[in-house]
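Here the complex is missing one protein chain, while the rest keep their positions.
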Amino acid sequence: MEALIEAALRLAAPLLLAALGELVIERAGLIDIGIEGTMLTGAFAGFVVAVASGSALAGVAAAACAGVAVGGLFAAFTVLGRVDQIVVGTAVNLLALGATGAGSRALYGGAPPSAPTLGPVAQGLLGELPWLGALLFSQTAFLHVGLLLTLAIGFGLARTLPGLRLRAVGESARAADAEGVSVPAVRILAVLIGSSLAGVGGAALSLAQSDSFTEGMTAGRGFIALAIVIFGRWSSLGVLLASLFFGFVSALQFRLQARGSGIPYPVFLMFPYLVTLAVLALATGRARAPADLGRPYAREGA
Amino acid sequence: MSEALLALLSGSVGSLAAWTATLRETAPLLVTGLAVALAFRGGVWNIGAEGQLLAGALCATVVATRLCVGAPALVLVPAVALAGALGGALFGGLAGVLRATRGVSEVISTILLNFVASCLVALAIHGPLQEVARAYPKSDPFPAAAMLPAFGRVHAGLLVALVLAFGLQGLVFRTPFGFRLRAVGLAPTAARFAGISPERIALSTLALSGALAGLAGAFEVAGVTGQLYEGLSAGTGYTAIAVALLARLQPLWVIPSALLFGALEAGAAAMQREAGVPAVVTQVVQGAVILLAVGLSIGKRRGPRLLGRALPEDA
Partner (left out) sequence: MPRVLRARLQGISKAFVPGVPVLDGVSLDVAEGEVLALLGENGAGKSTLMNVLSGLVKPDAGVLELAGEPVDLAHWGPRAAQGHGVGMVHQQSALVPALTVAENLRFGDPAAGLWFRPRAERRVAAALSRRFELEVPVDRRVEELSPGQRQRAEILRALGRGARLLILDEPTAVLTPNEATALFGAVRRLRGAGCAVIFISHKLGEVEAVADRVTILRRGRVVASVAARELDAHELGRLMLGRDLPPLARRAAAPRVATPQPALAIRGLSTAGASEASRLRGLDLEVFGAEIVGLVGIDGNGQRELEEVLAGVRRPSAGEVVVAGRRVALHPRALRRAGLAHLSGDRESAGLVRGMTLAQNFILKGSWDDRRFFRHGRIDHAAAWRATRAAALRFGIVPPDPERDISSLSGGNAQKLAVARELDGDPLVLVAVNPTRGLDVGSARFVHEQLLARRAAGGAVLLISTELDEVIALADRLVALVRGELRATPPGADRAAIGAILLGGGGA
C-alpha cells in the first residue's frame, strides 16, 4: 500500500505542475490546449540542458524558460491577435512534437543518453522514517514544489491583488477593463507563468520520472491536465486532488499489471479518461468555469 | 539542407514509386481533412478525428476478421467500409451527445475519446482480435475479399475520397442541411431565431464528421496495412486539422491541401532515409501552416464589423 501511494505521488507530480499552469491560464480566461506541447518542449529543453551541463537544476531552469517561450508564442496569437485559442493550441502541439522530435534526433541520433536526474528530497535518516519517509521524503522536489504551488496559487488568487485582478479578467474582461486593469497584460502574464509551470512539469518527466527523453513522451498528459482543471472545478485544491487521483489510477494500473491480474492492461490505461468523461458529463456546476473563458476581448468603440 | 529538400522532392514526386507513396498518404488525410472541415464549418471543434479514425479501423477489423469472414468481396468491402463509418460516427456522436445534453465541451471530450479509442484498439489486438498465432499484438490479416481494390499500391479508397470531397462540397453548399450547418457555424444566435437548433446541428455534425474519420480508418486497414496494429495512425487526425485550415474549410480545396501534406509525409520518409533529417519535422511544417493560415486572418478581424451600426449598446 505504501509503495502504491508513493508511486501515485510520483506519477502525479508532472500532472500537478502542468495542471496548475493551465489553471492559472484558464482563470485568466484563456483555454490553452497547447499545454501538451508546452510540457513536451519543457521535457526536451530540460533534458538537453541537463545533459550538456551535468546539472539537473540547470535543466529545470531551462525547462521553465522553454515553457515561457512557447507560452509567448501562444499569447502573441491569442491575446494580441485574438485568434481562435483552440486552433493556436493545436498548432503549438504540432510544432512542439516536430521540433522536439527533430531536435532529439539531430542531437542524439536515435539514442538519447541518460540525464542527471533530480533525486529524492531527503536521504538518510529522514528517508528511513516509516510512512512519512516513503511518502514525502523519497519524492523528488517536483512534487514538493507542486504542493507548495498549490498553496501559493490558491492563496495568491484569493488573497493578493494581482490574483484578484487575474480572476476579474477571467470572469468579466469588460468589467476589469472599465476598472483600468489592462486585460492583455494580465492575460499575457498568466500565459507566461502558466506555461513555465507546464514546462517544469515536462522536466519532471525527463529528469525525474525517467532519466531520458523520448519523442512524444508526454503522451497526452497535457490533455489530462486540461481535464484535471475542469475536474478540479478551477480551484487549486481541486486540481491537487484530481492530480492525485490520476496519479493513483496510474499507479494502480502499473501494480495490477505487474501482479498479472486477469484484466488486460489497456483497460487500466483507459480508466482515467473514461472517469474524466463521466465526471464531466455528470457534473452540474458548469457555471464554475471562469465566465469569460475562451473569449477574446476587445474594447468596443475606443 | 538542399540535400534534404532534394530527398523530400524525389521521395514525394520524383518517381512513380514516390507518387504512389504520396497518393497513399494523401487518402486518409483527404478523408479526415474533410471530416474536420465539415465540423469546423458547423462551429464544432472536432479534435477527435484521430480517435474516430481508430474506432473506424477497429470496427472494420471486427467485420473483416471475425464477422463476415467467408463473404464475397462485393459484400465484404462495403460492409467493412460501413463498419468503419459507423464506428467513427459512434465516437463522434458520443461527443455530440455529451455536448448537446450535458454541455460538455467537445474540445475536451473528443481529445479524451482519442485516448479511449487507442486503448480500445490495444485491448482488441491483445485480446479478442489478436491473430491466431498469438505471436504479436496485431489482428489477423484481412481476407483478400475484404481488401479494397487497388491499382498497383494505390487503393480505391482514394477514389472514394475524391468522390466524397465533391459530395461534401455539394452537401455543404447546395443542400438545406449544409445551409443550416453553415448558418450555425457563422451565427448560432441568428440560426436559432431562424428555427435551427444549434444543439441538433452539433450532434449531427459530430456524428457525420466522425463517420468520415472512421471511414478513413477503414480505408487504412482495408487498403494499406491489411491488418490492425498499434500505432496505425501517426497523428493523421491532428494533421487533418492543418489540412482543413489550409483549405479554408472548403471541401474541394481539401484535395490539393491533403495532397500537399501527403507529399510532405512521403517525402519526409525519404528525407529521413537519404538525408538523415528526421521525418518528424513535418509536424513543424504542419504547425507553421496552421499559424500562417490563421495569422493571415488576423488583419481581417481588426475593426469590428458593425453592419453600419453607429452606436455601441446604448447611446
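Each chain carries a letter (A and B) given by its place in the written order, and its residues are counted from 1.
As a working rule, a residue touches a chain if its C-beta (ideal position, glycine included) is under 8 Å from a C-beta of that chain, and two chains touch if they have at least 3 such contacts.
The shown structure was predicted, so the numbers you read here are calculated from the model rather than taken from an experiment.
Participant: Going by the contact rule already stated, which one of B:A183, B:V243 or B:A279 would touch the omitted chain in the full complex?
Facilitator: The one listed residue touching the chain not shown is B:A183.
Participant: If I consider the whole complex, including the chain that's not displayed, which of A:L161, A:A258 or A:L282 touches that chain?
Facilitator: Of the listed residues, the one touching the omitted chain is A:L161.
Participant: Go through chain A and note every residue touching the omitted chain.
Facilitator: 158-165, 167-168, 171-172, 174-181, 290-291, 299, 301-302
Participant: Given the full complex, what residues of chain B touch the hidden partner chain?
Facilitator: Answer for chain B: residues 174-176, 179-180, 182-183, 186-187, 189-196, 305-315 touch the chain left out.
Going forward, only the chains that are shown with their structure count from here on.
Participant: Counting only Cα atoms for the centres, state how far chain A is from chain B in Å.
Facilitator: 28
Participant: Looking at the complex, which residues from chain A come into contact with chain B?
Facilitator: 31, 33, 77, 81-84, 86-88, 90-99, 101-102, 104-106, 215, 220, 223, 226-227, 230, 264-267, 269-270, 273-274, 276-277, 280-282, 286, 298, 300-301
Participant: Which residues of chain B touch chain A in the complex?
Facilitator: 45, 47, 98, 102-104, 107-109, 111-116, 119-120, 122-123, 126-127, 235, 238-239, 241-242, 245, 277-278, 280-288, 290-291, 294-295, 297-298, 301, 304, 312
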